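What you see is the complex with one protein chain gone and the rest in place.
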Amino acid sequence: MSSKTENHTAHEAFSPLLVAGMVIRPLPVAPLNRLLQHLTAHIQINHPAILERLRPLNGKHFLICPADIPHEMRLIVGDGHVECLIEDEFMGPVDVTISGPFLSLMDMMDGKVDGDALFFSRNLTVEGDTEALLTLRNAMDSDDIDLRAEILASFGPLKSPLAAALNIGEYLFHSLSRDMSSLSHALTKPLSNRCDGLEQENQGLHDKVAQLDKMLTKTQNRLQSLSRKTSL
Amino acid sequence: MDVMNNAKLSLGPLLFNWDSDKIRDFYFAIADEAPIDYVYLGEVVCAKRLAGKNYLPEVVERLDNAGKKIIFSGLMLVLDNRDMTALESVAAMAPEYLIEANDMSAVSMLWQQNHAIGPFINIYNEATLKYYEDGGATRISLPPELPAKSLRALAKVARSELEVQIFGRLPLAISSRCYHARAHKLHKDGCQYVCEKDPDGMTVDTMDGQKFLTINGLQTLSYSYCNLMAELPELGQMGIQNFRLSPHDVDMVKVSRIYRNRLDGKIDLEEANDILEAEMFATRFSNGYYHDEPGQKQVETS
Partner (left out) sequence: MTKLELVCPAGTPAALRVAVDAGADAVYMGFRDETNARNFPGLNFSVDELSEALDYAHAAGAKVLLAVNTYAAAGNSEPWIKAVDNAAKLNVDAIIMADIGLLDYAHRTHPDLRLHLSVQASASNAVAINHYTKEFNIRRVVLPRVLTVPEIRDINSKIAINTEVFAFGGMCPMAEGRCSMSSYITGKSPNMNGVCSPASHVTYIQQGHDLKTNLADFTINKFGPNEQAGYPTLCKGRFTANEETGYLFEEPTSLNATGILLELMEAGVTALKIEGRQRSKAYVREVVQNFRAAIDAAEQGERMVIEMDNLSEGGQNTTGAYNKKWM
């Protein structure tokens, strides 16, 4: 890492806005789960073709990890239905984990930004069953979903006050999101330094093995030509 | 296994850029010593390699005198005028010689004449096989990617002689870009014929040192050497009687004898593979495609 980046990061760690970001506390889980329930039910009714495309994913669990908000979501594909819940620690293993900035994930679901482009630029990380993830992405993209509109629509008459809340929320979120990612960067920095160290050690070992492998190949080639000569 | 006396061995076109002397010596040995019935001659990878090559008249004469049947193979990727001229000069040898088409342009030049079709023409199903047979193809070397079930289905309806590659690195891809030149930081136009440095192709490893592929100028080959020794009886039962050995910088006379002896029932499978493995020490073999697995896999047969 260049020294310039080091300084930049150090500066971020003392940003007053960062400290302001820290007052955001995890929201209570129950109302969030109700919101997610509403939302998935609504999408399932309005976009049956998506469910059809999700059929091969029956039984798959996806963990969606927005890097900048305190909740993770678990999406479970069932037989002809999907379920979305706030993740808790007792839920067992998942097939796919997808992480990235919350708004990027939301925009990808909406079809506003290209998931591949997010991945190329390293704003998105994925782990696990790549095919399942691709199926989910393609299925979500196969119909026109506007998540913000779906959230509003799923709440019927409450619509306009909620719309205002969503807009204000998103505005705040947008303005805070940059600092949030800086925060997470600052917090994970010591760990990542340690990882980098381990990674370097690993790389050293790897190079050594590759070197040995090369020597082995050379020896094998020599033996091969020797055996050719003796057989002549 | 049943003795497969009717089975014929063929030597596919030389894929690598050897110099004229080495090529001459190689084919002289094949003519004089190898139990091979058909020999494919000609450049199939890159027309640039034809420059300065002068071995052909002597080689043809020697092979002819030895009673080998000669087939001339055409280029597999025909892009510019140089490629087209090279191909036309090969096609002009029909009908004196059987010509193997490896691009649709060659098929077109040989249409309604007797000709051969090489493994670089896509034949995946019965209707396509029939189309080429109706157009005059009498000898067809099938794509190496085909699994046993496809080979069986094609053999069932074939009117032509079908051939399958049973030995050697598998041709996997062709490009207009020269990977040998690229690996040497050269442009294709100024390639300095660097592909001649690797008589069996240049090995490509992954970043973790795994053996991956082999490059040969414009062509990409498998890293592993295909060996369908164990599959010969089943291929024979399907009705496939022509087996292609792809030339490598190893003792091809000896390699061809191993396969011939196996076909003649003179040695059993285990013995044949033991001799081959001793001859080609530390070589990775594979038979995956035949068994509907990744081509690089070696499927144990019993």
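Per-chain residue numbering starts at 1, and chain names A and B are given in the order in which the chains are listed.
As a working rule, a residue touches a chain if its C-beta (ideal position, glycine included) is under 8 Å from a C-beta of that chain, and two chains touch if they have at least 3 such contacts.
Note that the structure is predicted; figures quoted are calculated from it, not measured.
**Student:** Looking at B:Gln113, B:Gln241, B:Asn261 or B:Gln296, which residue reaches the missing chain?
**Tutor:** With B:Gln113, B:Gln241, B:Asn261 or B:Gln296 as choices, the missing chain is touched by B:Gln296.
**Student:** From the list B:Asn65, B:Ser89, B:Gln192 or B:Gln210, pick the residue that touches the absent chain.
**Tutor:** Considering the complete complex, B:Gln210 is the one touching the chain left out.
**Student:** Could you tell which one of B:Gly42, B:Pro143, B:Gly168 or B:Gly236 touches the chain left off the display?
**Tutor:** Going through B:Gly42, B:Pro143, B:Gly168 or B:Gly236 one by one, B:Pro143 is the residue touching the chain not shown.
**Student:** Counting contacts across the full complex, list the positions on chain B that touch the omitted chain.
**Tutor:** Those residues of chain B that touch the unshown chain are 76-81, 83-84, 103-105, 107-109, 111, 120, 122, 124-132, 143-146, 149-154, 170, 172-179, 182-184, 187-189, 202-210, 212-213, 215, 220, 222, 288-289, 292-296.
**Student:** Extract the touching residues of chain A with respect to the undisplayed chain.
**Tutor:** Those residues of chain A that touch the unshown chain are 49, 53-54, 56, 108, 111-117, 119-122, 125-127, 130-139, 141-144, 192, 195-196, 198-199, 202.
The rule is simple: only the chains that are shown with their structure count from here on.
**Student:** State, to the nearest whole Å, the distance from the C-alpha centre of chain A to the C-alpha centre of chain B.
**Tutor:** Here chain A and chain B have centroids separated by 47 Å.
**Student:** Using the touch definition from the top, list the residues of chain B that touch chain A in their complex.
**Tutor:** Chain B residues touching chain A: 208-209, 250-251, 254, 278-283.
**Student:** Hey, which residues of chain A end up touching chain B in the complex?
**Tutor:** 206, 209-210, 213-214, 217, 220-221, 223-224, 227-228, 231
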